[in-house]
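Note that one protein chain is taken out, while the other chains of the complex remain in position.
For subunit A:
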Amino acid sequence: MSYDARDDGYDDFLDAVEDGEPYYLESPSGNGWLPPRNCDPETGETDLVEKPLPETGDVLTQTTTHVSGPTFADDAPYVVAVASFGPVNITGQMRGVDDVEIGQQVTLGIDQTETTGDRVIVFRPVE
């Protein structure tokens, strides 16, 4: 499957990463969330505001995927990681490193998948 229609919030976030101005949504309680959100799911607060995302994050966990679905068939094997960027955690694919360690500092970027050419969130190690 390839994604033709835009998804508000998600594609806006990817655009912002490409423009070098990634953001997250913060509630009055200080919780951070990725868009699209109408409310903080923990508190129900509705007045969320955009805040700049930290420039670097830390890898919390990772896995190398050898068996994928058809959408990533030509990408396998690839490394999926979850990294914390301040108050939000982001799931993406690692680029530019063979062995990923938990705690690795990374930057956020956008790349394209081999299989479909769709945009994908990627992490690169901090030099």
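Worth a mention:
The criterion applied here is as follows: a contact is a pair of C-beta atoms (placed from the backbone, for glycine too) under 8 Å apart; a residue touches a chain by one contact, two chains touch by 3 or more; residues count from 1.
Heads up, the rule we're going with is that contacts and distances are computed from a predicted model.
Not shown: a single chain whose UniProt protein name, out of "Acyl-CoA dehydrogenase domain-containing protein", "ABC transporter ATP-binding protein", "tRNA CCA-pyrophosphorylase" or "Acetyl-CoA C-acetyltransferase", is "Acetyl-CoA C-acetyltransferase". Contact with the undisplayed chain is limited, among A:L25, A:L53, A:V106 or A:I121, to A:I121.
The chain not shown here touches subunit A at positions 1, 3, 7, 9-10, 33-34, 41, 60-73, 75, 78, 80-82, 88-93, 102, 113, 118, 120-121.
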